[in-house]
Structures are given as structure tokens and as C-alpha cells.
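One protein chain omitted, others in place.
Here the chain labels run A, B and C in written order, and each chain numbers its own residues starting at 1.
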Amino acid sequence: MGDFKPQIIAFCCYYCAYAAADVAGSLRLQYAPEVRVIEIPCSGRVDPVVILKAFEEGADGVYVAGCLEGDCHFLKGNIRARKRVEYIQKILSELGIEPERLAMYNLSGAQGDRFAEIADEFTARIKKLGPSPVKVGDSL
Amino acid sequence: MAAVGLASLLFAETGQVTTGCYNCMKCSSGCPVSFAADLKTHEVIRLVNLNRLDKLLKSKTIWLCAFCKTCKQRCPNDIDASVVMDWLKSKALADGIAPALPNIPVMYQSFLQSVEKLGRVYEAGWIGTYKIKTKTFTQDIKLGLKMIKRRKIKLLPGRIRNYQEIRKIFACARKNDNIRKGL
Amino acid sequence: MPVLVRMTISGRGCDGVKYSYYPGCSLCSTASEYNLSSEAICARLGIELQEIPDWNCCGATSAHSASAYLSVALPLRNLILAESMGLDMVVPCAACYHWQRVAHREVVEGTPVGRKANEELTEVMGRGYKGTLQIKHIMEVILQQQVLDLLPEKVVTPLAGLKLAAYYGCLMLRPAEVVAFDDPEQPQSIDNLAKALGAETVRWSAKVDCCGGSFTLAESGVVGKLTADIVSAARRGGAAAIVTACPLCQANLDTRQKENEVQMPVFYITELVGVALGMPEARRWFRKHIVDPVPLLEELGLL
Partner (left out) sequence: MSEHAGVKTKAVGAVLVVGGGIAGMQAASDLAESGFLVYMITFDDSLGGRMAKLDKTFPTNECSMCLLGPKMTGSLNQVNIKLLTRAKLSNLLGQPGRFTAVVERYPRYVDESRCTGCGQCAEVCPVKVADEFNGGLSQRRAIYKQFPQAVPNKFAIDKENCIGCMKCVKVCTAKAIDHRQQPEILELSVGAVILAPGFDSFDASLLGEYGMGYYPNVVSNIQFERMLSSTGPTGGRIYRPSDRKIPRRVAFIQCVGSRDYRNKYGAEYCSAVCCMASVKEAVIAKEHHPEMEVTIFYLDMRAHGKNFDRYVNRALAQGIKLQRCLISSVKEDPATGNLNVSYCEQGEVYTADFDMVVLGAGVRPPGSAGQLARSAGIELNRYGFARTGEFNPVETTRPGVFAAGGFIGPRDIPETVVNGSAAAAAAAELLSAARGSMEQVVRYPREKDLQNRQPRVGVFVCCCGSNIAGVVDVPAVVKYASSLPAVVNAWQFTYSCAQESLQRVKEIIEQYQLNRVVVAACSVRTHLPLFRETLKQAGLNQYYLEMANIRDQCSWVHRDYPRRATAKAKDLVAMAVGKVCRNQPLHLEPVPVEQKALVVGAGIAGMTASLSLADQGYGVYLVERRPYLGGLLNRLYLPQRGENPRDLLRQKIEAVINHPNITVYKEAELTHLSGRIGSFHSTLQVGEKTVHLHHGVVITATGNCEAPVRGYLYGKDNRVITRLEMEKYLGENKNIDRLNTVVFIQCVESRQQGREYCSRTCCVQTVRQALALKELNPGVNVYVLYRDVRTYGFMERDYRLAREKGVIFINYDLDKPPVLRSGSEAVDVDVYDPACREELQLAAELVVLATAAVPSEGVEKLAGLLKIPVNEDGFLVETHAKLAPLDVPAPGVFICGAAHSPQSIGEAMAQGRGAAARAATILSKAHLLAGGAVARVLPEKCAACLTCVRVCPYGVPRIGTDNVAEISAVQCQGCGTCAGACPNRAITLEHYRSEQLTEKVRALFNGEVASSG
């Protein structure tokens, strides 16, 4: 599994996680290069279809990153997002995909360090889990 | 309870605006002798503002104050508690209230007697007077001897030339300050 | 510390710097070494001190407790005497310095007590105080630039290796509006002078703590605790000795150390100036100490 390079998608809220990723950049914090960020206006925007689509296409892991709870630029989007993520996790486990492949994180727009930490943390998690069962199924 | 009496008297005689106090307790927490004081410094100020002369004059604190001015230096309301304590000491002596720590006024008095007599302090003399008055002969005997051996305490008194002037100054003080018994 | 060149005894001095000198009672008794060292170093540095003739006790630690009037009137007499000498006043004792300055201020600001005292002294002495004097602590005099400039050539024994806790006490710095020649909370003057002599000073927090002042007799317990705290703070700061500029502080710290602990010498800053200037009479001053500083100085090769 040594050269397994997971494909990870991060749905990042423009106001916090995306901003934090920029801060990590200007501080030159180095982190795992596997993550691909998709910018969304608010973590509350994520919907089950988009996330499930990502797994279907072959993502090994997906996470949603929104503002700290209570900090949402749009008041409560991140709380809704968390609920939605929890719901999709249930669907995933019913589909036989480890629910840990999907996660919700909260961070503030200034936390460049946390952004890098999350990227590393989640990448490590997915590396441990190995390629997505969807993908493995594909190659069979 | 007339709250203004004592505080205004103190203001008139010492210039201290004790009523400015907002009970922050800085004075008490910084006071070097607070560990031995019965009333803490801020309590003294409060009791002044509450017009409680009775309790104040009986306290140890007014005698214990080392006049170090730590409280004054740091009081955000610029109150000099040491001056208040001095005033209360004099008041206690003037009113004939038995000092809660009797040795301290005796020490002050012995010292001043020496000054009044000689114009300067004569250590052996005033310490002797103090010890006789307070019956503390044995205390610090060893130290006293060391001091004498090192010629730190002279055994014979000396007097300044114009000692009369000093006597007059003391006389004026008795006349000016309403606290005659204190001297 | 610049490299010091040993100079002949008759070096350049601060010619023309002249003061009236008020030793005060302590310096004539318990703190005689302070007096001796002050006079000696000033002479060496070319600072001329003329003792105020017939000076009297300033009332120091006691007068104020009995009478606010007295605490002003007693020092005022000295001010009048000094003013007629036409020389600014130098005072080594912190308490005397404090009270002389208080009296000066009361008169200059025309407070009721100040006015009254000046009026009555005018009657008693035939002249009053005009308020023209500057009253300086001896530290201030030594820390003048022209004196400091002299030090490099005058210092023959830099106090290398001597770790000192500079102790200021209360009355030299408080209240700030009366006696301010240094920061009242984090003073540096003794430190600076000690450093200029080649010594090292430690960082510690008891610099301006009270030693109990005149209570040594009446409340020796209180003084014992306060001095013990100060000495132990100095020790924790890494100091080998304490240096002060106040006879009360020196006396309390020198005499009230706990018997069961290693004793810490307590210097007057002027004594250390004397050592650094290579004055042989320093040994005589040290004989007057309760805690003998000579072993420490000898160990460091300073004596």
C-alpha cells in the first residue's frame, strides 16, 4: 500500500476553510498534496448528491470544512452541514463504504495551521483505510 | 451615621481625600506589615469614611504602619494611608486611648525626647530610655553589644550648639499641632 | 565595561563641584561607615562636601508620627543653614533625604504646614527658607555624567565577579512626586552605578520592598520577617551580597538575618565605590559590619 496516493476532495467554505488554506499558503505551512479543494459559498451548501457523486467517481475520501460552530458567516449553515454529513455517513455505511471516509471539520479563517493539520490528519486516515472499495471494485 | 465627619476632618488636616477610595484593596495587598495588622489598610480608609474613630483608635494597624508609602505609591486614588495612620496615632495619644501596640509610641517618644534635648539622636540614650519604659532590657542585648564594639553606638551624648532653637521648634509644634500629648 | 587603566592617585577630579553635606544622625552612629565612605569617595572624585555646621536631626522616622508640623520644621532648620552656605545639599541617608525634600516641597508649594513652619523658623533663626536649594541623594551626585566620565580612569579595582542585589527600600523612592530621581518601581540607579564599577547586578523583585524601617526595636518580629524575605529574594536572584543606599535598610538587613542561614554581606554603595577606587581604608569601614563582607571580597580578589 506504500505508493497508494489517495484522492481526496475537500469542500471548503469560502469564508473559513478556503481562507484558512490561503493563510496556510502565506505562512508556507507544508501539508499533504493529496487534497483537492472545491470552494463553496458556505458549508451548508453541500448536498448528498455531490458528495455521493464524489465517492462514485472514485474519491478515497471527502471532507467538508466549515466555520467554527457559532461563527458561520450565514448564521447556521455549518450546523446544517454537520447534520447532513452525519446523514450521508449513514448512507455510506449502508452502501458498504467506511463512513470514516467522510468527515466534517470546523475551523476559522485564520487557522492556517489547523487547515494543514486537517489535510495531514485526513490524508493519513485515508491512507490507513486504503483505496476506496468503490475503486477497488472498479479495477476488478 | 454621619458619613462625612471624620473624612472631612482628615481632609482638612492632612489633605487626604479618603472618600476617593473605591475599595480596590491594592493598599492592603501590597502593605508589608499587613500580615500582622488587625485592620487591613483599606479597612482603615473605609472606617474613616464610615466615621468609625472608636474602632480605628483601638487598632494595632495605625501603630504598625511602617510609613513605607507602598500604599500611597500605588493607590489609584492617590490616598496616602500612612498619613492617615499618623493622624490617627496622634489622635489616639491626644485622646488618651491606650495604644494597641504600646511599644511603638514609646519608641517614637524616646527618639524625639533625645532630639528635643540634644538636637540630634543619641542612640544609646534613646534606646536606653525606650528599654526602660518598655521593660525590654534583655531583648537584642547581644546585638547592642556588637554595635557598641563596632563603634556604631556611641556611649556619650553630644549636643548641637544652638540646641535652644530645637527646643523652640518643639514648642511651636506643641502649639501648632492639636496633639500635645503625643510629644 | 571598558578596559581600565591603573592611574596614579592624583588623577583628574570634578573640580569645582561643591555641596553642603548633611550626614544625619545615623551616619554619625550606626552607619558611620556610610559616612566615612561617602566622604572618602567624594574627596577622591573631586566632589567637595562641606558639612553643614550645627545641623540637627531631621526627625526622620519618628517626628511625622507625632506631629506633621515637626516633621517639616526639623528638616527646615537644616535647609535654612544650607541655603545660607549657598551650596546645594547632599544627603546619603535615604530617610533624611526624604524628609529634607518633603520640607523643601512643603515650603515651596506653600502648604499650610510649610508656610507655618517657615514663618516660625524665621522667628527662631532670624531667617527663613527661600527654597533655592537642590537636595540630592549622594547617588544622584555620583551618577552625574561628569562623575561617571571620571570613573573609567579612577576605578582601579573593577568589581568583577561580584554579584549584587541592588536594594533601594522605601524612602529614597517614595512618594515619587517628592523624591523622584529614579523609577519608583523598577529603579536602576544603584544597579547602574554598581555596573559602572564592574560588578554584576541580579534581576530580583524585592528592590523597593520595605525592610520595616525603624521598627527594628519595637517590632523586631515584623522586621525579622521583612528582612528575611528580602535576603532570601536576593539569594534566589543569585546575589552574593546586597548593596543599599540607606542606613536603616543596611542596619536592618545586616543585623536581622536568620542565624541558621549563610549570612549575606550588605554594602553601602559608597563602600563599593571606595573598593573600586582602590581605597585601602575600606577595610576599616567593613569592620563596622555585623556580617563581615571581607571574606567575600577577598575571595573575589577585590580586597
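The definition used in the following text is that contacts are C-beta pairs under 8 Å (C-beta built on N, C-alpha and C of every residue); 3 or more make two chains touch, one makes a residue touch a chain.
Just so you know, these numbers come straight off a predicted model, no measurement behind them.
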item: Interface partners of the hidden chain - shown chains only, full complex considered; value: A, B, C
item: Given A:I9, A:A65, A:L102 or A:I126, the one touching the chain that is not displayed; value: A:I9
item: Footprint left on chain C by the chain that the document does not show; value: 176-177, 183-186, 202-206, 233, 236-238
item: Touching residues on chain B - with respect to the absent chain; value: 1-4, 7-8, 17, 19-31, 34-35, 39-40, 42-43, 46-47, 49-50, 52, 70-71, 73-78
item: Hidden partner chain, residues of chain A it touches; value: 5, 7, 9, 14-16, 18-19, 21-31, 33-34, 36-42, 44-47, 49-50, 53-54, 57-59, 67-68, 70-71, 73-77, 80-81, 84, 108-114, 116
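Criterion: only the chains that are shown with their structure count from here on.
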item: Chain centre separation in whole Å, for chain B relative to chain A (CA means); value: 75
item: Computed distance of Cα centres, chain C from chain A, in Å; value: 71
item: Distance between the centres, which are taken as Cα means, of chain C and chain B, whole angstrom; value: 23
item: Residues within chain B bordering two or more other chains; value: none
item: Residues of chain C defined as touching chain B within the complex; value: 25-26, 28-32, 54-57, 59, 61-70, 73-74, 77, 111, 116-117, 120-121, 124-125, 170-171, 174-176, 184-185, 208-210, 212-215, 217-222, 225-226, 255, 287-290
item: Chain B residues within the chain C interface of the complex; value: 13-15, 32-33, 35-36, 64, 66-70, 72-73, 80, 83, 86-87, 89-90, 93, 101, 103-109, 111-112, 115, 119-121, 123, 127, 130, 134, 139-140, 143, 146-147, 150-154, 160-162, 165-166, 168-170, 172-173, 176-177, 179, 182-183
